[in-house]
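Shown here is a partial selection of chains from the complex, left in place.
Naming follows writing order (A and B), and every chain is counted from residue 1.
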Amino acid sequence: MILTDSLLDFFLETRQHTENICEPLEIEDYVVQPIADVSPPKWHLGHSTWFFEEFILKPHAQGYTIFDTDFSFVFNSYYETVGKRVVRADRGNLSRPSVEKVYAYRDHVTQAIKNFFTENQDQKVNDLLEIGIHHEKQHQELLLTDIKYILGNNPLLPKYSEGFEEHSIERHEMDWISVDEGIYDIGHNADSFCYDNELGRHKVYLHSYKIANKLVTNSEYIAFIDAGGYKKFDLWHAEGWDWVNANNISAPLYWHDVEGTWQHYTLNGLQKIDGDAPVTHLSYYEAFAFAQWKGCRLPTEFEWEAAQECFPWGKRWEWTESAYLPYPGYQKADGALGEYNGKFMVNQKVLRGGSVATPKKHTRSTYRNFFQTGLRWQFTGLRLAK
Amino acid sequence: MILTDSLLDFFLETRQHTENICEPLEIEDYVVQPIADVSPPKWHLGHSTWFFEEFILKPHAQGYTIFDTDFSFVFNSYYETVGKRVVRADRGNLSRPSVEKVYAYRDHVTQAIKNFFTENQDQKVNDLLEIGIHHEKQHQELLLTDIKYILGNNPLLPKYSEGFEEHSIERHEMDWISVDEGIYDIGHNADSFCYDNELGRHKVYLHSYKIANKLVTNSEYIAFIDAGGYKKFDLWHAEGWDWVNANNISAPLYWHDVEGTWQHYTLNGLQKIDGDAPVTHLSYYEAFAFAQWKGCRLPTEFEWEAAQECFPWGKRWEWTESAYLPYPGYQKADGALGEYNGKFMVNQKVLRGGSVATPKKHTRSTYRNFFQTGLRWQFTGLRLAK
């Protein structure tokens, strides 16, 4: 349990950080949605604000003045409980509300939360604030990856900033960590904040395995490309092979073959690829095919969690072989918040770790991220197991 | 032939008018593309500028400094001759170049044209300038209709302005104008500016016909709706009937049934429908079905042109029964300008007249506008014949 004071600070810091992320943008960058998975930055700003208004201010803050009644329609994401939403693929068609108005909305809600929590002593509402903060942190990560997509798919390839470090090199030697067969405890023990999908802590039997102490690097991945990895159907799932061919995939997202040399778009603009940096922007299909080619496999999320203290992690979300499924005894939250996690537990894969885009204090060893198998715009990578 | 001085004035007026149209916009409104047929206003600003740079300044103005070499890629529309273009449906994904930069591009080119034509005496280049001006005027009309679509499909239904008069009432009595059988001369005689598709003047044999002196009004169209016009397959082309059902069409574009009363979005916001104003935002399929229901038909473009002196026109583009085809002896222009008209002469219908969005001096009695049969975002209407 966090005391209200420090929670409020946490809230204000988080709100500020979201706006800091957007600081380098032109107004035009806030508006577009080049693919359905990428939301306009303006929408992230509004939606993370709407969450506080909808779940805290409207039901709990007596006398709160709603900023604009249309916004519950415009900024809902997928909470069917709350009312008809703007269909996701249409977000990029909305020029209004303007960016200026969205910032005014943010200020209005931030101030109202501040006023309300100065006096609030109700733990249940504190818990809602905490989940709202973590929700906004999730959107901070999406903001960065969506901005990267928006700029990285513009033919002018504009830079986002000069100083964003996407690719810290993994300098340590590759080695295999051996883990013994046995029963392991998996999941969060809930002393501190976590999402419902990390609960409850339970036992899993693992057979002995080895897991790499290091992420797969760009130079290893280039070797896979050079060996014809994208042309060998037997390395791929049937569905992955269809994906490769339907989309003409021949390299990770953002890679450009510039006169025979691989370059890639980064938040700092187009750059040479550093062979020692961990490869990123892979789909699950590619991660799987690479592992097959190496005669290895991806770890399960349980293997990852059981071994994670023995290796550094946090720069790439790591694809696992595990499907995103409920843990034993999983209970979804009541009401609209119950839509947060459970309803996505089908046909997605678990990713473990965190990424360069993950805000501080936002990931942990039991955190379960999840995406569909063909998505690549997150800072995804892989670690081998066998 | 227009003298250079007055042509330059015409150019500068036209450039200014384009920017006046955009004056009420927020920056965000310049960026989005809700459907493939609607282009972002930013794109219209850039493309009409690119036309002058590409066809006049680059080939003819010695010493001209290209504003940005990437722009010929970004702002080409469909001129295959000039190089690879941004695929039309992707225009709305481009946040850059920024609106500010596009205005700087406009200023750069406007100034360069001004400098160049102060000294130019070449009639051929004057002709290019004239076509560039008319090209920009065409985009002025599209700008307005695209802005209407962008704002009119936003759930907030923002106004564009307070003073735009979309719906001047047709107060005169409906009557039939009779035209005798015989040979009529059709097409432009080319003393003044016209497009290649209006040439050459030629003879057409018309059988005797009657044509209405008045456009069909909203109240007549409401009677069609009330009589179940959208549910009677025998009024429609097979293709039109499929279009109605696939798109769940039950009224003109922008019409809203607000608690049992028809309202429509206009550039001045949501308004009650005036029964005496001419109906607009119809597809060809709807115009045809309405005419069938009245026991009449649409005029051909030749019937329209032969009779046009006898009735007022210019507030609505009028769908005709004529397919958009070349006139006898049609010759398309050389080079990229030859792509202007000829390559669209299949599976489109001719519209005659002009609309409230048509800029001054831009239409004439021989002007041939053309659109695909399912499109409705122009200020289209209809006039009956029999």
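Just so we're on the same page, a contact is a pair of C-beta atoms (placed from the backbone, for glycine too) under 8 Å apart; a residue touches a chain by one contact, two chains touch by 3 or more.
Predicted model only: the values in this text are computed from it and were never measured.
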Entire complex copy count, 2 subunits given: 4
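Quick note on the criterion: only the chains that are shown with their structure count from here on.
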Distance between the centres, which are taken as Cα means, of subunit B and subunit A, whole angstrom: 45
Touch list for subunit A against partner subunit B, complex: 26-34, 42, 70, 73-74, 86, 90, 92-99, 150-151, 153-156, 158
